[in-house]
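The complex appears here without one of its protein chains, the remainder shown in place.
After this line comes subunit A, so read on.
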């Protein structure tokens, strides 16, 4: 079954890839983009100008147009780019005017910034450029540190500058208030011109090359980019101040150079290389977070001393170069410590340019056929890849512009190329004879934005058509090519470009006519030996044509045509848009194209290119799965089962399973129950047999030796409540819980010898457990979902009595089983819509399948399982102590912590010995200083403190004797599960209405918080399209962190300042509501998370207190006050029945303590929504739970005699009063937390 599973997974891989774009410019300056999901080049119609070059990143694309100006195309997003402008209005009290704008002369301005140092009247704010617009007018901020102010928004103080309070006191002499106005970047999905102004006026000469990257250098400010540009005179400029709130940047800064640069390339990280006119390369050094421009250049020689470099392309860890003989070179030994690398390796293929995109994937334009090529097989372990493969898809305008196609050919394109280069921006109208084929190409290309002309007259005396002005790279390569090697000086060369003397131009024209065949088709260029991708040129054919070359060009067009198709791709001969329509590319940029070697792209086979089937594959369920016929079969089959089997279950089976017991045995290690606890070797066996009702049952046996005596321990499979994998870097262990062991906080912990063995056992046990409980197939819509701190996802099928009152199913008896995938949080509703968010904030929607991960065979569905990845950081700390002689050193006191440690300081963690969290994770980056740690850091990432362990701050004071800094290293996990990605906006929280929508088409309200704190409302979520269609951005004055929507569309959210907000007027008609109502947090508490059920509203604050909102009525949906319910709470989930479940922080069992435990509020009733006490379930490393799918109303039993003592007796006395103060748990056995937190 494994094989079946795998093949199907592979088939569906391509579908859940977020869409991203590959950008390219053709030789006529038309800009195209190709979507990873698409199958044709889409022309960027918006570009009225022809472009020379483009450089793309994920969020935008920069380009140089033929007017030599730089243009920026920011991709539109559901979340707009908004910037909050603020200014403060200051007033002083005097006995005459009361508070007024009569300030003292020594005071600040009446309008100022927050510090009072800058004069900022409202009318001093201007839009940074015409690409921005104001969202509205100025308004007063009435939220002060999470608390609402009086109507006017004033805050009071004794004097400037001082601490302000929202209440006016007797000694309040000054007051101020904050005015806010938002501006929004409006020029999205269009080319916006960037003024070419340096900090000292307009730049002297136009731009010639551009490269964008550097977003990995630092994550703050977000969206920061490095943009490098080269001017025609060979100067290099760096664009300052590009980040999310300023996509255009501030201005150009010149970067000093050791020579004159022709081309530059900037990778996602700190790699920047450039090519000098003389053919050497230079490498930028000293690029850091604080200095993204770097500090100095180092020269690297050209790979080939005979032929200088003309082009370079860098990625994260790779450098590729092209020399002027069009050979390609790969630089060995590049890493962040050695950006220079160690040596060149010649690669197969000949290219005019190369671009390195995301994931170090490589794109090139071949000099042979001007097609875009993709380097196959580039992986982190094989960065140089395997082979070139042509991107072979049509352009969207191909059919339209196909009027004069028959006579044009690659052949003539060859002529065209060698001539075109010199003719850049020269309108040589009076050229001598031109032949037909050439003419056709030029004609098509010359007017990209106008409809194609009629078939050109094949007239040898016709005037030479207009030659496209943009030639981009070919310009440079020709400038540097053999004829121009001995360049006198930069200026002459530069001026030679735009204004070549006429004679020279025509000389080259002449040149171009005879040798083009040799240039384009000569066997020497037909590809490197041994590479099949390049050997599709039939040499013999070519040679015959070489013989007839010039004649063919001039006269026999049919002949040329056939030559071209032989030379380019025989594949395409029957295509309606044949070889003559073959696009000729000049530039390609993959910096925004999120592919890797596993991506399934439909770009390489033009046979299916125009079928739109792939594009129609939506994120939701594929059409075949929703088709009526399919539904009919499902319905009828289940009807049939009911009809033919349900009433006849008492009938005998035709043949009984033989009574044999099926046994699987193995050797394992067991964390023994008695002290001293340690791993001991045991024999382990699962005996399975048919249970009394035909379902499988079994017993687990664990045979061990105790004092030389053979003993065993057993567990009935139908009593196992959960199997928890606990992979860590040293052992492959899992924990088996029963209800009893959940109470004790002491599972059976077992370790298998290998990961494979562990997965075999887990899969088998998991199937047995599910079988014994009659659970199969996907989780029901009512299911409870939870996530452990390892990211494992579990579901529990609720029994109807789970929410019964007074006798609910005890929490520790709930049976949980695992679902594939890796998530940080999961949210669902009772209609079966389930969304998850990964550690890397990627958003996933549940596909309706089951299994994945290690679960195979019957425990896993064959379709609806997709690849899922997640990325997280591992942190270690570098600790130092100050001493008067040497300052801070890594020599601490003997009593100090390790100089490299974990957060607690107790565990030594060096860069070398720290491993990824489990074998499933692999490192994807190197160690880097983490500046984002709370408390702030200095420029080198250090945080200071008086001593270990205390609270740290970001600057050194006199009292500080120790310092630490945090290092982070990213690791990545790849698994499978019933999840599909919902690109592109990463989220930090999500919520789905817990009940409602009855029909299939009715939209289901779903709200989310982006990882940047934007509030979003999902449109188009229905049962059939659980992924929805798009986001609607809901404006807020500050970033938010948690959100929840209740059964009656009541939306509550928590802002980063810890206060709560209620969204007014959210209805089905107005899904995003109208405005936010500020709800103060409980006194001196910053709220952290909110959950809204049918009517109840619960929040958790940063100190683990659980709060209930009092006084909610239909007329006052905001309620009146917060009531404290419990402490020791990490997260809360309130369901559609107003049932309350939490993740409790520290729960005492009879054997040990567990952190992160699922708990159920008992005694919750309509008249008593706060409940009475907690019932404790599975725990030890649980991070998240959602009960918002469970709408099973339990049959109500009235038990007036119920006393609180009865309920309390369900739990032990210790638990009814959760510890007020965090217990010390350092010495408790780790068994309590099967999944270590």
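Keep in mind that, in the parts below, a contact is a pair of C-beta atoms (placed from the backbone, for glycine too) under 8 Å apart; a residue touches a chain by one contact, two chains touch by 3 or more; residues count from 1.
Heads up, the rule we're going with is that contacts and distances are computed from a predicted model.
Undergrad: Which of "Integrator complex subunit 9", "Organic solute carrier partner 1a", "Protein cornichon homolog 4-like" or "Autophagy protein 5" is the UniProt protein name of the chain not shown?
TA: "Autophagy protein 5"
Undergrad: Among A:112, A:589, A:669 or A:864, which one touches the chain that has been omitted from the display?
TA: A:864
Undergrad: Pick from A:347, A:767 or A:971: which residue touches the chain that isn't shown?
TA: A:767
Undergrad: Of A:636, A:950 or A:1030, which sits in contact with the chain we cannot see?
TA: A:636
Undergrad: Touching the missing chain, which residues of subunit A?
TA: Subunit A touches the chain not shown through residues 1, 3-4, 621, 624-625, 627-630, 632-634, 636-641, 643-645, 647-648, 651-655, 657, 694, 696, 767, 771, 776-778, 832, 847-850, 857-858, 861-864.
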